[in-house]
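First up is the structure itself, then whatever we jot down about it.
Every protein chain except one is present and positioned as in the full complex.
Our next item is chain A:
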Amino acid sequence: MRHGRAFWLFVGPFAAGLLVFVYVPIGWSLVLSFFDARNTVTPTEFVGLRNYVDMLTDGPFLSSLGTFSVFAAFVVPLTFVLALALALLVNQISFMQAFFRSVFFLPTACSYVVASLVWKLSIFNGLRSGLANTVLGWFGADPVAWTVSTSPPWYWLVLVTLRLWLQLGFYMILFIAGLQRIPVVLYEAAALDGARSWQAFRFVTLPQLRTTSVAVLLLLLIGAYQAFDEFYNVLGTDRGYPPFARPPLIYLYYTALGSGGQDFGHGSAGAVILTLLIVGVTLLQGRAVRR
(Lines give C-alpha, C1' and ligand atoms only; values in the text may rest on other atoms or scores of the structure.)
Protein backbone atom coordinates (compact mmCIF):
# COMPACT_ATOMS: atom_id res chain seq x y z
CA MET A 1 0.00 0.00 0.00
CA ARG A 2 1.32 3.41 -0.91
CA HIS A 3 1.04 6.21 1.60
CA GLY A 4 0.59 9.81 0.65
CA ARG A 5 2.51 12.77 1.89
CA ALA A 6 -0.14 13.56 4.50
CA PHE A 7 0.34 10.10 6.02
CA TRP A 8 4.06 10.63 6.53
CA LEU A 9 3.53 14.18 7.68
CA PHE A 10 1.34 12.97 10.51
CA VAL A 11 2.94 9.64 11.30
CA GLY A 12 6.55 10.53 10.47
CA PRO A 13 7.54 12.65 13.47
CA PHE A 14 5.94 10.22 15.89
CA ALA A 15 7.47 7.18 14.20
CA ALA A 16 10.87 8.86 14.08
CA GLY A 17 10.69 9.72 17.78
CA LEU A 18 9.61 6.19 18.60
CA LEU A 19 12.47 4.79 16.56
CA VAL A 20 15.16 7.08 17.94
CA PHE A 21 14.09 7.24 21.57
CA VAL A 22 12.52 3.82 22.08
CA TYR A 23 13.49 1.14 19.56
CA VAL A 24 17.14 2.08 19.09
CA PRO A 25 17.78 2.19 22.87
CA ILE A 26 15.97 -1.13 23.35
CA GLY A 27 18.04 -2.72 20.59
CA TRP A 28 21.23 -1.15 21.94
CA SER A 29 20.46 -2.37 25.41
CA LEU A 30 20.14 -5.88 23.99
CA VAL A 31 23.59 -5.49 22.42
CA LEU A 32 25.07 -4.12 25.65
CA SER A 33 23.75 -7.09 27.61
CA PHE A 34 26.28 -9.32 25.81
CA PHE A 35 29.27 -7.09 26.55
CA ASP A 36 31.36 -6.03 29.52
CA ALA A 37 30.09 -2.45 29.40
CA ARG A 38 31.37 -0.63 32.46
CA ASN A 39 31.42 3.14 32.10
CA THR A 40 30.92 2.91 28.35
CA VAL A 41 28.06 2.46 25.91
CA THR A 42 30.38 1.42 23.08
CA PRO A 43 31.95 -1.65 24.65
CA THR A 44 34.47 -3.91 22.96
CA GLU A 45 34.71 -6.92 25.24
CA PHE A 46 32.14 -9.54 24.22
CA VAL A 47 31.24 -11.80 27.14
CA GLY A 48 28.42 -13.90 25.70
CA LEU A 49 25.83 -14.89 28.27
CA ARG A 50 27.99 -14.13 31.31
CA ASN A 51 25.97 -11.06 32.34
CA TYR A 52 22.80 -13.15 32.21
CA VAL A 53 24.32 -15.90 34.32
CA ASP A 54 25.56 -13.28 36.80
CA MET A 55 22.15 -11.68 37.10
CA LEU A 56 20.31 -14.98 37.45
CA THR A 57 22.63 -16.01 40.28
CA ASP A 58 22.71 -12.53 41.82
CA GLY A 59 21.04 -12.58 45.24
CA PRO A 60 19.85 -8.95 45.27
CA PHE A 61 18.34 -9.17 41.77
CA LEU A 62 16.45 -12.37 42.60
CA SER A 63 15.26 -10.91 45.88
CA SER A 64 14.09 -7.82 44.00
CA LEU A 65 11.85 -10.12 41.94
CA GLY A 66 10.56 -11.45 45.27
CA THR A 67 9.90 -7.88 46.39
CA PHE A 68 7.90 -7.28 43.26
CA SER A 69 5.85 -10.41 43.94
CA VAL A 70 5.00 -9.24 47.46
CA PHE A 71 4.05 -5.82 46.18
CA ALA A 72 1.92 -7.28 43.38
CA ALA A 73 0.27 -9.71 45.78
CA PHE A 74 -0.90 -6.76 47.86
CA VAL A 75 -1.66 -4.19 45.27
CA VAL A 76 -3.18 -6.10 42.33
CA PRO A 77 -6.11 -7.83 44.12
CA LEU A 78 -6.70 -4.83 46.40
CA THR A 79 -6.91 -2.37 43.52
CA PHE A 80 -9.04 -4.75 41.49
CA VAL A 81 -11.63 -5.34 44.21
CA LEU A 82 -11.72 -1.76 45.48
CA ALA A 83 -11.88 -0.22 42.00
CA LEU A 84 -14.74 -2.55 41.06
CA ALA A 85 -16.57 -1.79 44.30
CA LEU A 86 -16.14 1.96 43.79
CA ALA A 87 -17.32 1.64 40.18
CA LEU A 88 -20.46 -0.24 41.24
CA LEU A 89 -21.24 2.35 43.91
CA VAL A 90 -20.61 5.37 41.74
CA ASN A 91 -22.48 3.79 38.82
CA GLN A 92 -25.55 3.15 40.97
CA ILE A 93 -26.07 6.54 42.51
CA SER A 94 -28.16 8.96 40.56
CA PHE A 95 -27.23 11.96 42.70
CA MET A 96 -24.07 13.92 41.84
CA GLN A 97 -22.60 11.00 39.92
CA ALA A 98 -20.29 13.19 37.86
CA PHE A 99 -19.00 14.83 41.03
CA PHE A 100 -18.08 11.54 42.72
CA ARG A 101 -16.58 10.17 39.53
CA SER A 102 -14.32 13.20 39.28
CA VAL A 103 -13.38 13.19 42.96
CA PHE A 104 -12.28 9.58 42.89
CA PHE A 105 -10.47 10.08 39.59
CA LEU A 106 -8.62 13.24 40.66
CA PRO A 107 -5.65 11.55 42.45
CA THR A 108 -4.71 9.97 39.09
CA ALA A 109 -3.69 13.44 37.98
CA CYS A 110 -1.25 13.78 40.87
CA SER A 111 2.44 13.10 40.24
CA TYR A 112 3.88 9.99 41.88
CA VAL A 113 6.83 11.98 43.16
CA VAL A 114 4.70 14.66 44.80
CA ALA A 115 2.40 12.08 46.36
CA SER A 116 5.42 10.10 47.61
CA LEU A 117 6.82 13.15 49.34
CA VAL A 118 3.47 13.97 50.94
CA TRP A 119 3.16 10.39 52.18
CA LYS A 120 6.74 10.24 53.43
CA LEU A 121 7.15 13.71 54.91
CA SER A 122 3.76 14.64 56.28
CA ILE A 123 1.44 11.65 56.65
CA PHE A 124 3.90 8.92 57.56
CA ASN A 125 6.92 10.68 59.03
CA GLY A 126 8.30 9.17 62.21
CA LEU A 127 7.82 12.21 64.43
CA ARG A 128 5.11 12.59 67.03
CA SER A 129 3.72 15.41 64.92
CA GLY A 130 3.24 13.29 61.78
CA LEU A 131 -0.40 12.81 60.74
CA ALA A 132 -0.49 9.04 61.25
CA ASN A 133 1.38 9.30 64.56
CA THR A 134 -0.92 12.09 65.77
CA VAL A 135 -3.90 9.80 65.17
CA LEU A 136 -2.09 6.98 67.00
CA GLY A 137 -1.36 9.45 69.82
CA TRP A 138 -5.10 9.99 70.38
CA PHE A 139 -5.26 6.33 71.37
CA GLY A 140 -2.18 6.60 73.55
CA ALA A 141 0.09 4.67 71.19
CA ASP A 142 3.79 5.46 70.74
CA PRO A 143 4.92 7.03 67.47
CA VAL A 144 5.87 4.56 64.75
CA ALA A 145 8.82 5.03 62.36
CA TRP A 146 6.72 4.09 59.34
CA THR A 147 9.32 4.09 56.59
CA VAL A 148 12.21 2.85 58.76
CA SER A 149 10.90 -0.09 60.74
CA THR A 150 11.40 -3.49 59.13
CA SER A 151 9.74 -5.52 61.87
CA PRO A 152 6.87 -5.14 61.40
CA PRO A 153 7.42 -3.86 57.84
CA TRP A 154 5.24 -0.77 58.07
CA TYR A 155 6.75 0.62 54.86
CA TRP A 156 4.44 -1.70 52.92
CA LEU A 157 1.47 0.14 54.43
CA VAL A 158 2.95 3.41 53.19
CA LEU A 159 3.74 2.11 49.70
CA VAL A 160 0.49 0.22 49.15
CA THR A 161 -1.84 2.97 50.40
CA LEU A 162 0.05 5.45 48.26
CA ARG A 163 -0.39 3.45 45.11
CA LEU A 164 -4.02 2.65 45.91
CA TRP A 165 -4.77 6.34 46.35
CA LEU A 166 -3.05 7.17 43.07
CA GLN A 167 -4.46 4.48 40.81
CA LEU A 168 -7.87 3.46 42.20
CA GLY A 169 -9.69 6.23 40.35
CA PHE A 170 -8.24 5.31 36.99
CA TYR A 171 -9.30 1.66 37.24
CA MET A 172 -12.67 2.74 38.61
CA ILE A 173 -13.23 4.68 35.39
CA LEU A 174 -12.31 1.60 33.33
CA PHE A 175 -14.83 -0.46 35.27
CA ILE A 176 -17.54 2.20 34.96
CA ALA A 177 -17.01 2.21 31.21
CA GLY A 178 -17.37 -1.57 31.24
CA LEU A 179 -20.50 -1.42 33.43
CA GLN A 180 -22.18 1.09 31.16
CA ARG A 181 -21.72 -1.20 28.17
CA ILE A 182 -23.75 -3.99 29.78
CA PRO A 183 -27.21 -3.99 28.13
CA VAL A 184 -29.98 -3.17 30.61
CA VAL A 185 -32.13 -5.93 29.10
CA LEU A 186 -29.86 -8.51 30.70
CA TYR A 187 -30.67 -7.17 34.17
CA GLU A 188 -34.37 -7.00 33.30
CA ALA A 189 -34.33 -10.59 32.13
CA ALA A 190 -32.47 -11.64 35.30
CA ALA A 191 -35.00 -9.75 37.45
CA LEU A 192 -37.88 -11.52 35.67
CA ASP A 193 -36.18 -14.82 36.44
CA GLY A 194 -36.12 -13.82 40.11
CA ALA A 195 -32.41 -12.99 40.46
CA ARG A 196 -31.48 -11.03 43.58
CA SER A 197 -28.89 -8.29 43.37
CA TRP A 198 -26.01 -10.59 44.36
CA GLN A 199 -27.09 -13.14 41.75
CA ALA A 200 -27.40 -10.40 39.13
CA PHE A 201 -23.86 -9.30 39.98
CA ARG A 202 -22.48 -12.84 39.96
CA PHE A 203 -24.21 -14.06 36.79
CA VAL A 204 -24.65 -10.91 34.74
CA THR A 205 -22.20 -8.17 35.76
CA LEU A 206 -19.06 -10.23 36.35
CA PRO A 207 -19.24 -12.29 33.12
CA GLN A 208 -20.05 -9.16 31.13
CA LEU A 209 -17.01 -7.42 32.62
CA ARG A 210 -14.64 -10.19 31.56
CA THR A 211 -12.78 -8.23 28.87
CA THR A 212 -12.50 -5.18 31.12
CA SER A 213 -11.26 -7.35 33.98
CA VAL A 214 -8.59 -8.96 31.83
CA ALA A 215 -7.36 -5.56 30.69
CA VAL A 216 -7.38 -4.19 34.24
CA LEU A 217 -5.46 -7.17 35.60
CA LEU A 218 -2.86 -6.90 32.85
CA LEU A 219 -2.38 -3.18 33.39
CA LEU A 220 -2.16 -3.66 37.15
CA LEU A 221 0.44 -6.38 36.87
CA ILE A 222 2.59 -4.46 34.41
CA GLY A 223 2.22 -1.37 36.60
CA ALA A 224 3.42 -3.33 39.60
CA TYR A 225 6.44 -4.62 37.64
CA GLN A 226 7.27 -1.07 36.69
CA ALA A 227 7.18 0.17 40.30
CA PHE A 228 9.87 2.78 40.71
CA ASP A 229 8.77 6.32 41.57
CA GLU A 230 7.13 5.80 44.94
CA PHE A 231 9.75 3.29 46.11
CA TYR A 232 12.63 5.53 45.07
CA ASN A 233 11.12 8.61 46.68
CA VAL A 234 9.81 7.02 49.87
CA LEU A 235 12.69 4.66 50.73
CA GLY A 236 15.70 5.98 48.79
CA THR A 237 18.16 8.21 50.64
CA ASP A 238 21.31 10.02 49.62
CA ARG A 239 23.21 6.99 50.92
CA GLY A 240 21.52 4.69 48.43
CA TYR A 241 18.61 2.33 48.72
CA PRO A 242 17.96 -0.15 51.55
CA PRO A 243 18.16 -3.88 50.75
CA PHE A 244 14.48 -4.48 51.47
CA ALA A 245 11.50 -3.49 49.32
CA ARG A 246 13.83 -3.00 46.39
CA PRO A 247 11.85 -3.64 43.19
CA PRO A 248 13.69 -4.82 40.05
CA LEU A 249 13.71 -1.43 38.32
CA ILE A 250 15.27 0.25 41.35
CA TYR A 251 17.97 -2.40 41.55
CA LEU A 252 18.69 -2.12 37.82
CA TYR A 253 18.72 1.65 38.03
CA TYR A 254 21.40 1.57 40.71
CA THR A 255 23.36 -1.07 38.79
CA ALA A 256 23.33 0.69 35.44
CA LEU A 257 23.08 4.36 36.37
CA GLY A 258 23.81 4.76 40.07
CA SER A 259 26.72 6.94 41.07
CA GLY A 260 29.95 5.04 40.54
CA GLY A 261 27.99 2.11 39.10
CA GLN A 262 27.59 2.58 35.37
CA ASP A 263 27.55 -1.15 34.69
CA PHE A 264 25.45 -1.19 31.54
CA GLY A 265 26.18 -4.84 30.72
CA HIS A 266 24.62 -6.26 33.86
CA GLY A 267 21.93 -3.57 33.92
CA SER A 268 20.85 -4.38 30.36
CA ALA A 269 20.91 -8.12 30.97
CA GLY A 270 18.64 -7.58 33.99
CA ALA A 271 16.32 -5.41 31.92
CA VAL A 272 16.05 -8.08 29.22
CA ILE A 273 15.30 -10.74 31.83
CA LEU A 274 12.63 -8.51 33.33
CA THR A 275 11.08 -7.84 29.92
CA LEU A 276 10.94 -11.56 29.13
CA LEU A 277 9.31 -12.16 32.51
CA ILE A 278 6.65 -9.51 31.92
CA VAL A 279 5.91 -10.85 28.43
CA GLY A 280 5.75 -14.42 29.72
CA VAL A 281 3.47 -13.63 32.65
CA THR A 282 1.22 -11.49 30.47
CA LEU A 283 0.80 -14.27 27.90
CA LEU A 284 0.16 -16.86 30.60
CA GLN A 285 -2.34 -14.65 32.34
CA GLY A 286 -4.14 -13.82 29.12
CA ARG A 287 -4.45 -17.53 28.34
CA ALA A 288 -5.56 -18.44 31.87
CA VAL A 289 -8.27 -15.78 32.05
CA ARG A 290 -9.59 -16.19 28.51
CA ARG A 291 -9.51 -20.00 28.38
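The criterion applied here is as follows: a residue touches a chain if its C-beta (ideal position, glycine included) is under 8 Å from a C-beta of that chain, and two chains touch if they have at least 3 such contacts; residues count from 1.
As a working rule, contacts and distances are computed from a predicted model.
Think of the chain that is not pictured: of "Putative N-methylproline demethylase", "Hydantoinase B/oxoprolinase family protein", "Multiple sugar transport system substrate-binding protein" or "Energy-coupling factor transporter transmembrane protein EcfT", UniProt labels it "Multiple sugar transport system substrate-binding protein".
Which of A:N125, A:Q167, A:T205 or A:N233 touches the hidden chain is settled by the complete complex: it is A:N125. When you scan A:P60, A:P77, A:P183 or A:G286 for touch with the missing chain, the hit is A:P60. On the side of chain A, the interface with the absent chain consists of residues 20-21, 38-41, 60, 121, 124-128, 130, 145-151, 237-240, 242-244, 254, 257-263, using the contact rule stated above.
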